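Could you have a look at this structure, given as structure tokens, before my questions?
Note that one protein chain is taken out, while the other chains of the complex remain in position.
Chain lettering (A, B and C) follows the sequence in which the chains are written, and residue indices restart at 1 in each chain.
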Amino acid sequence: MTEGPLSSTFSADGLACVRGERVVFAHLEFRLTSGEALFLLGPNGSGKSSLLRLLAGLLKPAAGRLAWDGQPVAEDREAHAARIHYVGHHDAIKPVLSVLENLRFWARLHDPEAGDARAQAALERFGLWHLRSIPGKLLSAGQKRRLNLSRLLAAPAPVWLLDEPSVALDKASVRTLEAVIAEHRAQGGMVVLSTHADIDLPDAGTLYLDRFAPRPAEAAEAWI
Amino acid sequence: MNRLAEIIRRDLRLALRQGSDSVMVVTFFVLTVVLFPFGLGPEANLLERTSAGVLWVTALLASMLSLDRLFLADYEDGSLELLALTPTALELLVIGKVAAHWLTTGLPLIVAAPVLAVLLHMNADGFATLLFTMLLGTPTLSLIGAMGAALVLGARRGGVLLSLLVLPLYVPVLIFGVGAIDAAVQGLPAKAQLLLLGGMLVAALPLAPWAAAAALRQALE
Amino acid sequence: MHRFANPMRFVRLAAAIQPWTAGVTLILLALGLYFGLFDSPADYQQGESVRIMYVHVPSAWLAMAAYSTMAFASGVGLVWKHPLADLIAKAASPIGAAFTFVCLVTGSLWGKPMWGTWWAWDARLTSMLILFFLYLGHMALLNAFDDPTRGTKAAGILALAGFVNIPIIKFSVDWWNTLHQPASVSKVGMPTIDPSMLLPLMLMGVAFTTFFVTVLLIRVRSEILAAKVRAIRLNQIHSAPGAISGELVGESPR
Partner (left out) sequence: MTSLATYFSMGGYGGFVWPAYALTAVVMVGLVVVTWRGLKAREAELKALQELMPGRRGRTHEAQDQ
């Protein structure tokens, strides 16, 4: 696999997130090492998606910092982007491209060296290989989600950030996802995910976001 | 660089399969130019004198037609997030998308322009310069337009807003594009205008993708 | 809290400065009007119509100064992420647009007796017209988003792009104008300025500037308070669900 050092750490210190002039969470911290998984829990609006976007680098923290092996992530955005896979609410599938073309594009964009063998293996794993030449517009919601998840395997990256990955998935596919995550962790990968449905990850840590909700006074503080 | 080629290839493939954009742009261009003789009268002299301006103004409007969709589809289906998370400069990907946009809209305009120039009785001395100005000018339009398209992502009435933002910034390209052709038609050297057009392209090449990438990151926050 | 320099301190400071800038504006305006309308000679060429200059030229100055302010503030906002800078940019743009409009109309009113036409494609007027469109675009972009912070940030990028473009536009319009200058329009530029004309012009120029500062300060204060109101409301939605907060969010006394 591509993990350099045997064990890496991904950590957050005093992280705060401001969305639309509101402090969503503050003083958030966690520490994740290779092979670990982290569940994000919390009610709607507690900032699970915001935290994942923040970890991915789509959002900039209002305060605090993210670090990889102690090095601030903000110092090298591209290196951080190479380390992560982000699965958000949208599946980013072009209706006129075939399943394989869709996957290949994202795999090569993430890693220009990514070979077709990996793409094939990824599609086979998620049960889409027989649909490889079907255009994206014909896929069901569950198939689209599985295609999106195939990106995780088509180009390697140590950190997976999954925002409700089980949405639209049937039971069998959720089991596949669990198995894929387990293998990823066994190879030294990290996973951070939020979910409403049950995804079973053995000995995964949990992060309750409502614990980092700002105190009422602080919430409006951003502008006062 | 591989990634640049990859995104250009994807956008071209998308344009090819979804079709219509290039065809629409060229059709608009041709149709609008053809309207002018009806508005101005078929008198060859008048048409000849206004041909450079008519062609450039119309080309400028046509190239704006498909701009608002440049990033919109990627924004709506989540592709833009993943593009922003690609381990490369977002500016590079913007250049790729602009290149694909220019190949599918700018280039067809350039191909159609000489035919329309004939319809407008443009002096044959101006043809080469017309092609040259469009070759130098339309990429600049695409670049400036990309910045506008990135800025209006998620805005209400983005399409109309886009033209308000972008058209004033198009003025210099228009002035020098038409200026060069007019000079050539009158037998004067057009080198200065062409150099200025080239200069604008060279200036827009780093600045516009930078601004567009900044706007895209804003849109994704 | 952290990087947010205390905006309420700015509000208090602005409120303290404001009466002074307002007072200076009034005094300078009175003086400028006196010298401009009574105690200055008519131009030997343009006659009394030259007095339009005392509102036209300061408007043009202010139109450009406001854009520079806006672009500078936007730059500060983008680089240092200072929300106050974004608000200054947001507050400056309608003022700039208003004075660009004044400049255009007074220019037209000056042009009619001088050129015999309401509008000539004179290089300076044309540049001002484009500047006016840039302002309109900026204001439209500011208000085009549901999330006001997104609007200010997008408009900030636009302001900077426009600022880079203004010299290019100015240059191209000048070039275009010298090429197309119609012979019938007599080129009446600024009259050679006599000291007796310079005095009211300067007075009005400074008065317009302090006017700009005064209005800008009020607008920024207003924007800060609006942001504070939004923050409190958001806080209520998220901390106290129920009838009271719902009711509060509903109304908006504008």
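Definition applied: a contact is a pair of C-beta atoms (placed from the backbone, for glycine too) under 8 Å apart; a residue touches a chain by one contact, two chains touch by 3 or more.
Since we're looking at a predicted model, the values are computed, not measured.
Novice: Looking at C:T106, C:T149, C:N165 or C:T209, which makes contact with the chain not pictured?
Specialist: Final answer for the missing-chain contact: C:T106.
Novice: Using the touch definition up top, pick the residue from C:S40, C:S59, C:S93 or C:T152 that touches the left-out chain.
Specialist: C:S59
Novice: Need a quick check: the contact residues on chain C for the chain that isn't drawn.
Specialist: The missing chain touches chain C at positions 1, 37, 42, 47-49, 51-52, 55-56, 59, 94-95, 98-99, 101-102, 105-106, 109-110, 112-113, 211, 215, 218-219, 221-222, 225-226, 228-229, 232-233, 235-236, 244, 248, 252-254.
Operating definition for what follows: only the chains that are shown with their structure count from here on.
Novice: So which chain ends up closest to the centre of the protein, judged by Cα positions averaged per chain?
Specialist: B
Novice: State the pair with the higher C-beta contact count; candidates are A-C and A-B.
Specialist: Between A-C and A-B, the larger count of C-beta pairs in contact belongs to A-B.
Novice: Chain B to chain C: how many Å between their CA centres?
Specialist: From the centre of chain B to the centre of chain C is 31 Å.
Novice: As a quick test, compute the distance in whole Å between the mean CA positions of chain A and chain C.
Specialist: Computed value for the inter-centroid distance: 46 Å.
Novice: Based only on mean CA positions, could you tell me how far chain A sits from chain B in angstrom?
Specialist: 37
Novice: Can you pull out the residues of chain B that are in contact with at least two other chains?
Specialist: Counting only residues that touch two or more other chains, chain B contributes 221.
Novice: Spell out, as numbers or ranges, the residues of chain C touching 2 or more other chains.
Specialist: none
Novice: Where on chain B does chain C make contact in their complex?
Specialist: 147, 151-152, 154-158, 161, 164-165, 167-169, 171-172, 175-176, 179, 196, 200, 207-208, 211, 214-215, 218-219, 221
Novice: Across the complex, what residues on chain C touch chain B?
Specialist: 78, 130, 133-134, 136-137, 140-141, 144-146, 150, 153-154, 157-158, 160-162, 164-165, 168-169, 171-173, 175-176, 179
Novice: List the residues on chain C that touch chain A in their complex, please.
Specialist: 1-4, 7-8, 83, 147-149, 224, 227-228, 230-232, 234-235, 238-239
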